[in-house]
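The complex is shown incomplete by one protein chain, all other protein chains being positioned as in the whole.
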Amino acid sequence: MSESMHTDLALEAREALLNASPGEADGILFEEERVGSFHTLVSTVRVLTPAGEQAVGKPRGTYITLENPLLRQNVLDAHEEISSLLSETLARLFPLKKKDRVLIVGLGNEDVTADALGPLCVSGLLVTRHLSGILPQELEGRLRSVCALAPGVMGQTGIETLEIIQGIQQKIRSDAIILIDALAAGNTRRINATIQLTDTGVCPGSGIGNRRQTLSPKTLGVPVAAIGIPTVVDARTIILEAVPEASRESLSAIDSLYVTPKDMDAVAKRLARILADGLNRYLHDLSSEEFRSYLY
Amino acid sequence: MSESMHTDLALEAREALLNASPGEADGILFEEERVGSFHTLVSTVRVLTPAGEQAVGKPRGTYITLENPLLRQNVLDAHEEISSLLSETLARLFPLKKKDRVLIVGLGNEDVTADALGPLCVSGLLVTRHLSGILPQELEGRLRSVCALAPGVMGQTGIETLEIIQGIQQKIRSDAIILIDALAAGNTRRINATIQLTDTGVCPGSGIGNRRQTLSPKTLGVPVAAIGIPTVVDARTIILEAVPEASRESLSAIDSLYVTPKDMDAVAKRLARILADGLNRYLHDLSSEEFRSYLY
Amino acid sequence: MSESMHTDLALEAREALLNASPGEADGILFEEERVGSFHTLVSTVRVLTPAGEQAVGKPRGTYITLENPLLRQNVLDAHEEISSLLSETLARLFPLKKKDRVLIVGLGNEDVTADALGPLCVSGLLVTRHLSGILPQELEGRLRSVCALAPGVMGQTGIETLEIIQGIQQKIRSDAIILIDALAAGNTRRINATIQLTDTGVCPGSGIGNRRQTLSPKTLGVPVAAIGIPTVVDARTIILEAVPEASRESLSAIDSLYVTPKDMDAVAKRLARILADGLNRYLHDLSSEEFRSYLY
Partner (left out) sequence: MSESMHTDLALEAREALLNASPGEADGILFEEERVGSFHTLVSTVRVLTPAGEQAVGKPRGTYITLENPLLRQNVLDAHEEISSLLSETLARLFPLKKKDRVLIVGLGNEDVTADALGPLCVSGLLVTRHLSGILPQELEGRLRSVCALAPGVMGQTGIETLEIIQGIQQKIRSDAIILIDALAAGNTRRINATIQLTDTGVCPGSGIGNRRQTLSPKTLGVPVAAIGIPTVVDARTIILEAVPEASRESLSAIDSLYVTPKDMDAVAKRLARILADGLNRYLHDLSSEEFRSYLY
């Protein structure tokens, strides 16, 4: 991958590889298709071998990307279709058994608009773990045991997010963990227009902060999925794309800047709701009407 | 304690006892004094025996209350004096050793104004645990290792708060835990005008929700202090105070109502800052100017 | 009306009259009916004469109240029916001509949860006045010219709300003005469960602050409707209801307290959306789907 670009999307890391040397790299499989009446582009990057990991700079696993520029506009029908597609794609990538109990973690800092996706999404989930045994008859068997947390970032807590999740997981013994995070893209076209799903883990803060200890199946002891949407591009990245010969020095001044859309505050809330809708459908077996009356 | 009153303040539980039968109950010690230029009333209730626990309905331990109606007004000088008094009182009630590492937990739901005190306070703390080894020379030895969390309430997470704290504590092994919570008073005069400090634990949600598993030295394995401010009175409580003969039925309609001041939103932010100031001074050894430039 | 009760609802003022002396007062007409599959109680109080004004303590005009306890629960179907009913009732009470341009004013202080209904509602309106001439063909003729403002309260601006609205109205010459405000009820049962519509004006701040200059057809020069929902009961009011003999002195301590539900923060957002939905349908001629894609 080119030095000049920082991206959390496996899709973009592969594109950069192809730009540098044509032909799919060893250990990488790729396929894409258009899906649904809003023509969402579904791309799958499979990283299969250590050589593939090395080439693409991401751990072995499957990375599915749903791309649709309508995600950043206020087009409700498209959002419903994409929520639905998200739910089906998750079910394929990260199938759950009926009795599996799931912990959802919203990563990021809710006080920073471009980093608030995880916490915002968590507040739209149908959380049920504490209702076990007290649910009405007709809901038993249709609601999965789900719990959720938005622990904040290390600058707020003083604790590595990995430690927080490991501690809680040791206590509650979920069968699977799903992480939600805001990501950084390498191309402005993908900001707020792309959902990446993966069955590997995530590095909290890799989007707009410093890298922290990885949250992964290995460090957490159970299957881990991650769902992310790029909300920013590093300002360095877009300049380096345009002028690859720009010197490191001239870029140091813009080290803490990023590129983000004018309407990010409103879009973040909508994207969080799209993710929460998709997750709720994936986790529970309720009709839209039922969801609407349990959630707002 | 009278059936009619719900209060989280040991001070009020003792007052109710005295009203019912004059003379200090067995196993209870009480003293009070006025302190400082703003005449804050400092009361101490000591619950010493099982008989005392039974009488006052609170576990054995020391309950110190700082009362000052200026707490709910915008009087900065008084607030600085009370922050200072809070810091000193904490140092007396809950002395820390120099190397003790402390976890602060802000209990409550930040999306509910009258329950947001804990989360708001946590966001004003000087958190340092993650800076160990990378602090400037002149700060080493003056900043204690502090971490902090606002996990949300069980309705948001699906997890008992006790489980969350136990899990994290097992991982990070703090030497002491301090809990911050919004409380319920039995008397409207004490709303937003009273800070209770105790070396026993706390029952999350006892203020305005349902009682949950107790967070205490026993359940958490290390010394636990709790700091709370009553922000509400149950509507039932103020009616029952006025009309002790009011029937249970006539009260069921107002079961989910509480009495709160008109300016609660603004007062909650100020109170959270007073608590955070007091805690920061108690935990760290910095001048006011230094705190101001590390926090806002 | 009894001295002991403060209410902004004509319905309750009339009830208090009836309690004091049976039989409808002179100059007052009353009727009520249950409507719809959720059995919303629609009551109409008509104040017809100066004697009626005197008796009920409200200016001449029509006061329609939609009452349904489901308003404060999260029951989406009921909310849709009530939005619809609101839209129809407004069309009957305050009919607009096709070309009428309307100014909507959200009264109250958005930083105080129980007073934020007006500003919250305004942010959910489909505002169109600035789009005149640049709308797509298919929307011309179906969207009314609507503008909206949430000017804040006098403590924030230093300006009487009446002066602000008069100044703007002189400039933009709307054909009608609709005011949205949070109200105070006399009975806890009506908190968040009642929508009052009237073709008279409103006194900003009569709910939870001090009375200000009246916003009315007379002071604003065009027809004025007002829509309000009681979000609080004065704490004095509920005590005086229970113990009419309570002394004024014993009540002075609780003068700045009010009674409000535990989940007010969440309910306020839902109620604002119900009002905004009803207003949007009343003002514009769009299908639900179209509204959904123009608003979120």
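A, B and C are the chain letters, set down in written order, and residue numbers restart from 1 in every chain.
The definition used in the following text is that a contact is a pair of C-beta atoms (placed from the backbone, for glycine too) under 8 Å apart; a residue touches a chain by one contact, two chains touch by 3 or more.
Because the structure is a prediction, the values reported are computed rather than measured.
Enquirer: For the chain not shown, which residue from A:Q54, A:S84, A:Q170 or A:T188 touches it across the whole complex?
Expert: Once the missing chain is taken into account, the touching residue is A:T188.
Enquirer: Using the document's definition of touch, tell me which of B:A20, B:A51 or B:L76 contacts the absent chain.
Expert: Here the residue in touch with the unshown chain is B:L76.
Enquirer: In the whole complex, not just what's shown, which of C:A150, C:I195, C:V232 or C:L286 touches the removed chain?
Expert: Here the residue in touch with the unshown chain is C:A150.
Enquirer: Write down which of B:S21, B:S37, B:Q137 or B:S293 is the residue touching the left-out chain.
Expert: In the full complex, the listed residue that touches the missing chain is B:S293.
Enquirer: Quickly run down the residues of chain A that touch the omitted chain.
Expert: That gives, for chain A, the contact residues 111-114, 188-189, 191, 208-209, 235, 238-239, 242-243, 246, 253-254, 256-266.
Enquirer: Could you please point out the chain B residues that touch the chain left off the display?
Expert: Contact residues on chain B toward the absent chain are 74-77, 266, 269-270, 289, 292-296.
Enquirer: Name every residue on chain C in touch with the hidden partner chain.
Expert: 111, 123, 127-131, 145-152, 154-160, 163-164, 166-172
Keep this in mind: only the chains that are shown with their structure count from here on.
Enquirer: Please indicate which chain is farthest from chain C, where distance is taken between mean Cα coordinates of the chains.
Expert: A
Enquirer: Can you tell me the C-alpha superposition angle of chain A onto chain B, nearest 5°?
Expert: In short, 180 degrees.
Enquirer: What is the distance, in whole Å, between the centres of chain B and chain C, each centre taken as the mean of its C-alpha atoms?
Expert: Averaging C-alpha atoms per chain gives centres 38 Å apart.
Enquirer: If you average the CA atoms of chain A and of chain C, how far apart do the two points sit, in angstrom?
Expert: From the centre of chain A to the centre of chain C is 42 Å.
Enquirer: Hunt down the residues of chain A that sit against at least two other chains at once, touch-wise.
Expert: none
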